[in-house]
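Note that one protein chain is taken out, while the other chains of the complex remain in position.
What follows is chain A.
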Amino acid sequence: MRNTVGILLAGGLSSRFGSPKAFARVDGVYFYEKVYKALDAVCDQVIIVTREELMPLFAKELDLVTDLPDIKGQGPLAGICTAMKLRQAAMYMVLPCDMPYIGPEETNAFRQLAAGTKHVTGVQTPDEKIPLFSLWKGSFAEDLERAINNGNLSVFDFLASLETRWIDASVIHQDQGKFRNINRNTL
């Protein structure tokens, strides 16, 4: 069993960009590449959950999967569930492709700070909680599948059903701009 698997959520279409978020660029680099690097620095393996039609756009050597048929297109919970079913691990770190300012320094600090995670540890800024920048202790695939099948697709609701700890972004990095989510905020 792998120790830590990184789950890169790269399925979203951007309403703002009108093109896949994963392939928006910052400093000439695709968002997904940035996030991949951040996860790769602290994980034994990184799995990218994306859509069928985007598959050909990613670099060939990457570990790419799409949502399992039963839960296809049901949002981030389905992406996380898929990754947990397909890749066994003792620990998972989740990051969405629209947080391209998170780098290896931040994932490193986060992993260090999230040591002792009971179920899940997420990150929060003074403005919002970021449930998709999170560390999960072991697989929650069964619980996720149940929630999805019951139509509960809210990540917050799911985390509320577990023992979830929130870590302040300010203890991860002094620059709060690093935690910007490009979908909601402007570049």
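Quick note on the criterion: a residue touches a chain if its C-beta (ideal position, glycine included) is under 8 Å from a C-beta of that chain, and two chains touch if they have at least 3 such contacts; residues count from 1.
Operating definition for what follows: contacts and distances are computed from a predicted model.
Undergrad: Looking at UniProt, which of "Cell division topological specificity factor", "ABC transporter ATP-binding protein", "ABC-type glutathione transport system ATPase component" or "GTP 3',8-cyclase" names the chain that isn't shown?
TA: The chain we cannot see is recorded in UniProt as "GTP 3',8-cyclase".
Undergrad: Could you tell which one of A:52, A:70 or A:105 touches the chain left off the display?
TA: A:105
Undergrad: Quick one: say which of A:41, A:86 or A:113 touches the chain that got left out.
TA: Touching the chain that is not displayed is residue A:113.
Undergrad: Touching the left-out chain: which of A:28, A:69, A:126 or A:151?
TA: Considering all chains, including the one not shown, the answer is A:126.
Undergrad: Provide the residue numbers of chain A that touch the chain removed from this figure.
TA: Within chain A, the residues touching the omitted chain are 105, 108-109, 112-113, 115-116, 126, 165, 167-168, 170-171, 173-175.
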